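As you look at this complex, bear in mind that one protein chain is not there, while each of the others sits in place.
After this line comes chain A, so read on.
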C-alpha cells in the first residue's frame, strides 16, 4: 500500500495528549431516509489526539466526521464539541464551525478568490480580524505549508497538492482547536500525496487535535495514537496503530487490512 509518507519521520515525543475532552459523541445515530448510516456511535476524543478513521467505502466514516461540524445532521444522540452542545441552535453551530477546521477531499477552495483572499476571508468576516492582521496570519500559515510565493495566484493555477496545502492553511487561519480531514489525499497524484502528508505530520507534532479519514496507513502508523475501523455505520474496532495493524481482532478488520495491505 502507499508508504509515501515515510521519508519524513514524525517525532512522537512531541505529541502529547491531555485529559481534557475535545469531542464527546454519545449514542449518535443518523439515517438517510430509511437507510441507517450511523449506528450508535460512541467516541471520546481528548485534546491533542490524532485519530485515523478507516473502513470500506460507504461505511459512514466521512458522514461521521461531517456530523461533528454539522455538515450532516444527526437525528439521535449527543455531540459535544469543545464544551458546546451541537443542536439546531444556529449560534452554537456557528461557534463550533469557527473552532473546527475542515479539509475536504476535493479541496473546495473558492476559485473566484486569490489564495490570500481564500485564507483571509473567514478571519475577516467571521472573526472580525482587521484585514492587515488577517493577511499577516494568512502569510504565516502559507509559509508554513510552503507556498507563500503563490499567495496572489488563483486556485486554478496551482497543482492539486498545492491546492490541498492551501486548503489546510485556510482552515488553520481560523486558529481552530480541532481539525477534521475528509480523505485529504484521495484526489491527489502519488507525487503530491507526500507533500500534503508532511504538512499534516507537522501539524500533529504541534499538538493539534486531528480526526482524519484516510487510507494512508503509513501516515496512520507514524502519527495516529488511535486507529478506528468502521463498517456498515458502526465502529467495529479501535486500537493503537501497532496493535491495530499487527494484531487485528475482528474478522472484518482482518479482511479489510489484508485487502489494502496485501499488494
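Keep in mind that, in the parts below, contacts are C-beta pairs under 8 Å (C-beta built on N, C-alpha and C of every residue); 3 or more make two chains touch, one makes a residue touch a chain; residues count from 1.
The rule is simple: contacts and distances are computed from a predicted model.
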Per UniProt record, name of the chain withheld from view ["Ring-1,2-phenylacetyl-CoA epoxidase subunit PaaD", "Phthalate 3,4-dioxygenase, beta subunit", "Carbon monoxide dehydrogenase large chain" or "Amino acid ABC transporter permease"]: "Amino acid ABC transporter permease"
Contact partner of the left-out chain, one of A:81, A:174, A:197 or A:257: A:174
Touch with the omitted chain, as defined above, among A:104, A:141, A:229 or A:244: A:104
Contacts of chain A with the absent chain, listed as residue ranges: 69-71, 90, 94, 97-98, 100-102, 104, 106, 108-112, 121-122, 125-126, 154, 156-157, 170-171, 174
